[in-house]
Each structure stands twice: as C-alpha cells, then as structure tokens.
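The structure's right below; bear with me while I get my questions together.
A single protein chain has been omitted from the complex, and every remaining protein chain is retained in its original position.
Up next is chain A:
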Amino acid sequence: MTVVYWLAYGMLGGGALLALVRLARGPSLLDRVVATDTLLVIIAAGLAVHAALARDPTLVPVLVVVSLLAFVGSVSVARYVGGMLVDPRGDGQDAGPPEAAGQRTGGTP
C-alpha cells in the first residue's frame, strides 16, 4: 500500500513538474494553454488518487469544478488568441499575441 502511495504520487508530481517547466518555458501563448490544461488534468487526477487511496469522498465535488475550469480556461484563451485582428498598419501581417510577434523576424509588432 505504501509502495502504491509513493509510486502514484511520485508519477503525478513528476508529470506536474514537467508541465510547469513547459508552462514557464513555452515560447508561445498556446504552448502555455496546453501546459495549463495538462496541469489541471494532472491536479484532478491527483485529487482523485488521494480520494481513492484515503477512501475519502469529500474531495469528489472538487473534481467536477476542476474539470469544468480546465475546459473554460483553455477555450477562452484559444478564442482570445484567435480573435486578434490583422494589424491594418504595416505590411498586412498580423500582429498576433505579444509572444508570437516577438518570435517572428521581419514582422511589425
């Protein structure tokens, strides 16, 4: 039982840490959206693993809220990035989100 406990929490914690690395490093906004989505899913899985291992059903409603929040967050940020208009000034290239504009060469941010 203790072995299962440490293995499950170790793998979940490792996955969450790697998702945090991508969240910090990710070059574009969408990389961070994907990382945040994965991080919230891992958090939900960790809550469920705790509830299952401790036989404690009080955390189960939190799972519903976390999964709802992950969906709403990623969809709203994706719509925000997708709704940015083409910059009418300059050569017609879109300005994009600040992260994307900083990456490109030759664009007018």
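Assume contacts are C-beta pairs under 8 Å (C-beta built on N, C-alpha and C of every residue); 3 or more make two chains touch, one makes a residue touch a chain; residues count from 1.
In this text, contacts and distances are computed from a predicted model.
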Undisplayed chain, where the name is taken from the UniProt record, one of "Chemotaxis protein CheA", "Multisubunit sodium/proton antiporter, MrpG subunit", "Molybdenum transport system permease" or "STAS domain-containing protein": "Multisubunit sodium/proton antiporter, MrpG subunit"
Chain not shown, touching residues in chain A: 4, 7-9, 11-12, 14-19, 21-22, 27-28, 30-31, 33-35, 37-38, 41-42, 44-45, 48-49, 51-53, 55, 57, 60-61, 63-64, 67-68, 70-71, 74-75, 78-79, 81-82, 85-87, 92-94, 96-97, 100, 103-105
